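One chain of protein is taken out of this complex; the other chains stay put.
Chain lettering (A and B) follows the sequence in which the chains are written, and residue indices restart at 1 in each chain.
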Amino acid sequence: MKIVELNVRSHKRCEMIDITAEIGRILREKELRNGTITLYTPHTTAAITINENADPDVLHDMLYGLSKLVPLDPQFQHAEGNSDAHIKGSLIGASEILLVEAGKLQLGTWQGVYFCEFDGPRSRRVKIKLSES
Amino acid sequence: MKIVELNVRSHKRCEMIDITAEIGRILREKELRNGTITLYTPHTTAAITINENADPDVLHDMLYGLSKLVPLDPQFQHAEGNSDAHIKGSLIGASEILLVEAGKLQLGTWQGVYFCEFDGPRSRRVKIKLSES
Partner (left out) sequence: MKIVELNVRSHKRCEMIDITAEIGRILREKELRNGTITLYTPHTTAAITINENADPDVLHDMLYGLSKLVPLDPQFQHAEGNSDAHIKGSLIGASEILLVEAGKLQLGTWQGVYFCEFDGPRSRRVKIKLSES
């Protein structure tokens, strides 16, 4: 199936944006029965992850924890001053793969899919590839 | 092919459980010749990774290193007190993809596949999708 592009708008420097509902909508429109969905961000200071969708405090703690883990550092040389965001991007990763069976997205009870912004606010994209298998 | 579910039982808060043999067994039963195997955990405080299967000290050092990397923090707000486990889950990632050729799992000599428990002990699941390609 052709790649679908999803536009995402971030409003802070670091933010986790829930895109689960959009993926569910695309799955219904494309009528994939069995296979995989690959989510891919073409940006180098952003990422895709799967994590808890119930208590928003988890998202706060994840962004706070990642910022403590990878602070800005005086030894960074990249002139744009966003090397922390590049490192977070590679730690979390540019893609996620989801499973589909009998037309249903196989997420766990507490799982949501998140676009991770590490150098916003910006206008961003996610490429979504549905594959039958 | 239909998704296969593997049950995994953890016995500590943090633990790496070798599931390589189970994946080999499923591959033989399903008779996939060429393609990929996607491993996916539906949990938000666990992960899947590939690492050394020879010296168990590597697993000790990995769990110890991850715990130093992401300690519990007084600024965490999530009431369950397991935000470190959520962060580790997203750092390691909810899925792994393995390659299969001529019916053989394409692991490196020293590689094993591990279910990573970050908030056990619990009863857990791994969803396994075999795809021909």
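In this text, a residue touches a chain if its C-beta (ideal position, glycine included) is under 8 Å from a C-beta of that chain, and two chains touch if they have at least 3 such contacts.
Remember, predicted model here, so these are calculated numbers, not experimental data.
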Residue of A:S10, A:N34, A:T49 or A:S83 touching the missing chain in the full complex: A:S83
Residues from subunit B at the interface with the omitted partner, ascending: 34-36, 49-52, 55, 57-58, 60-62, 64-66, 68-69, 91-93, 96-99, 101, 106-111, 131, 133
Residues of subunit A in contact with the chain not shown: 1-3, 35, 38, 40-44, 69-70, 73, 75-80, 83-84, 86-87, 89-91, 93-95, 97, 127, 129, 131-133
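By definition in this document, only the chains that are shown with their structure count from here on.
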Copy-to-copy rotation for subunit A and subunit B - C-alpha atoms, rounded to a multiple of 5°: 120
